[in-house]
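Before anything else, here's the structure in question.
The complex appears here minus one protein chain, its other protein chains still in place.
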């Protein structure tokens, strides 16, 4: 491992995950997926390790996915949610995290509403940190499960055409994916209303368009993003009906995609807003595969950071 | 197993639990109860199985009972409460459940405020579903622990006289019990104010009365139901004081019962409202036995649906 991320025993940003890291994680994920298909879905590799799931934002699916991943590796998993936490008593994040670290966990999974929090935390503490989503910034484990799901369907990343569609501005999923996909040789198109495209987006993508049809045309992978209704009051677009008229992915639009196109979504989906039910449930959809692969990729991440023979090298 | 419920690997309604199923569950519960009395209260039969406790309504006792049951069988138990869930992000129940199922749990325990939700969910997913209470509909694991507690005290169900007393209209406990008890040869009396008796109740019970004394007279088993103060604003009865004057079970009233009568309550009890303290804590009371048996019956349910050699037959 020559990569700066995993060798530093953290996974906070896809910007410091290398192509070699991705290969290593994909291989480990395959092995872990096989464990979840067994009758006895448990291996003892992390027995006696303590994994803290520190969730400062609500999240059923990501928390559950990490919890199941940890338990299938026989780790002891401790969930902490912000609502019941000492943050409400005015404690700083630094003191809170230092305190948790003093209890000698082996790894902390951190979901935070603040962009950059997992990075800062990884600087403060010696214990490995996994970013489970930080504000509008990154969501690396989601990106890695996306990559695994793409690889399962397409066998290779090289020269694949992916279109990432929706609220690019606020999407940590889009950001993490754009950071790694270019390194992997994937051609990235981003698409959304102009108000939901970040400045300088052309530096992160190969093509930028506001036309859904243009984005979908020729795509091997269409990745729809979630419209967060909590952002609606920011007036970035008129209303959900207007949005869906222009950007809801339907089977009609999908006809312009490449043969064998797959449709992805990080969930939870808004049916009829960014994705039509017949697409979400159709043969193109790998949305539930993403969820299944999420457990496996998180098992791989925990294993590689804790039990997989990775050493701290700097 | 010829029964349509367990052989379909779900427990959603007592209407599809057969007499043979009850016998099988009672036998397994006896064995499981013995485990909870050991010094080491754990057997490895569900090692490597993932049980999701999905509670869309708050419930300390039922969630804890299922959690302890799962852990004593060595399963990995993952709790999800509605408050921290993606339902608050507008996800449909179907998408939420499909997502959880994609994480390959072995069984989902579902508590829902919506009548019928566990049934619908069991149609959507292949994973076994256990109904832990759905709206005003059913609560089959409670019914089974009631049956086990009755059997412990009375040795047989045949020709027993049971009186179920209180808010019959809203009680999922009463409904589940009425559905199975008639099949078992138990004579059912239901009793409550006329406003809390459902229409056509005479089709579900052998006798209907609004008189507490009449209901208790000759009863082998008196099952009191909880008055849910959250229903008070529905104006089904004047107030708690009026209710308790007519329907609170006291030791005086109990004198009319059969010799060796037992008193049951699904909890949590409202002392002095539907049951007097001297009855709740008296020699007739098997209320805490019900709780103890609840863990054992839930261990039996998990075991039979997952590890007990039951096969999917249709």
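Order as written gives the chain letters A and B; numbering starts at 1 within each chain.
Here is the rule we go by: contacts are C-beta pairs under 8 Å (C-beta built on N, C-alpha and C of every residue); 3 or more make two chains touch, one makes a residue touch a chain.
Because the structure is a prediction, the values reported are computed rather than measured.
Peer 1: Who touches the missing chain here, B:54, B:96, B:248 or B:295?
Peer 2: Per the contact definition at the top, the residue touching the missing chain is B:295.
Peer 1: Out of B:81, B:115 or B:210, which is the one that touches the chain we can't see?
Peer 2: Candidates B:81, B:115 or B:210; residue touching the omitted chain: B:81.
Peer 1: Looking at A:80, A:173 or A:249, which residue reaches the missing chain?
Peer 2: Counting the whole complex, the residue in contact with the absent chain is A:80.
Peer 1: Per the definition of touch given earlier, which of B:36, B:92 or B:250 contacts the omitted chain?
Peer 2: Within the whole complex, the residue contacting the unshown chain is B:36.
Peer 1: List the residues of chain B that touch the chain left out of this view.
Peer 2: 36-42, 58-61, 63-65, 67-68, 71-72, 81, 83, 228-229, 267-271, 288-289, 291-292, 294-295
Peer 1: Residues of chain A in contact with the chain that isn't shown?
Peer 2: Within chain A, the residues that touch the unshown chain are 47-50, 52, 76, 78, 80, 83-86, 88-92, 95-96, 98-100, 102-106.
Rule of thumb we're sticking to: only the chains that are shown with their structure count from here on.
Peer 1: Where the centres are mean C-alpha positions, what is the separation of chain A from chain B, in Å?
Peer 2: Measuring from centre to centre gives 40 Å for this pair.
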